[in-house]
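The structure under discussion is supplied below as structure tokens; questions concerning it will follow.
One protein chain omitted, others in place.
After this line comes subunit A, so read on.
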Amino acid sequence: MSIWEYANPVRFMGWTGRLLPWLWGGAALLVVGGLVWGFFFTPDDFRMGSTVKIIYLHVPSALMAINGWFVMVVASLIWLIRRHHVSALVARAAAPVGAVMTVVGLVTGAVWGQPMWGTWWVWDPRLTSFFVLFLFYLGYIALWQAIEDPDAAADLTSVLALVGGVFAILSRYAVLFWNQGLHQGATLSLDAEENIADVFWLPLVTTMAGFGLLFLALVLTRARMHVRLRRARARMLRTRVA
């Protein structure tokens, strides 16, 4: 049996239906647990005070905002190559979730920036490229909504997701060229010598994992909604013909 059998809509509805309660549970546990841990049981940063705690929302949402587009690119590729309808619907379902994650990242960043940098917004490379990413999401969602025929819409948005992915990365580095910024560098990377201190790191990783599960749960729930919408539409067409 190949992995592609899970992409059959009936099977997809089956296994996601069984998996989703666990995903939602895990997401709730990790996000709430990580946030409570981060907000109430970690010390204040010696320079940033308690504002540092926004990091437990800011970093995970930003992470999932970027990965959201990555999910769309992979799902679009699978749709273009193997024509699994569920894959196109997953790409469609991921876009609003990614857009919301982008907004959460931008807003928490603004709230954090106000006390730290003395301004809600600066035209810093990271902030700017995130804003551009948000615009990409908007265009993608608008294209889905504008096209009537579901297969044509899936094809066109897939091409847009691929091209947009390339341009999002290009914009990211073009923006670096344009302006130097206030945003600190990454405090958490696999290859860095010195990372963020463990007291902050552990709850942060917890909320990051939680946001990953939350993202997955949201996307699968939305994809199931789209599958059901398709079924309802098909049934409506059938009864009209009969």
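For this structure, a couple of remarks:
Keep this in mind: contacts are C-beta pairs under 8 Å (C-beta built on N, C-alpha and C of every residue); 3 or more make two chains touch, one makes a residue touch a chain; residues count from 1.
The rule is short, and it goes like this: contacts and distances are computed from a predicted model.
Entry comment: the absent subunit's protein name, as recorded by UniProt, is "Heme exporter protein B", drawn from "Heme exporter protein B", "Electron transfer flavoprotein subunit beta", "Recombination protein RecR" or "NAD(P)/FAD-dependent oxidoreductase". Here the missing chain is touched by one residue of A:L19, A:V32, A:I81 or A:L170, and it is A:L170.
Contact with the undisplayed chain is limited, among A:I66, A:V132 or A:V205, to A:V132. Residue in contact with the omitted chain (choice from A:V31, A:V52 or A:L160): A:L160. Where subunit A meets the chain that is not shown, the touching residues are 132, 135-136, 138-139, 142-143, 146-147, 152, 155-156, 159-160, 162-164, 167, 170-171, 174-175, 177-178.
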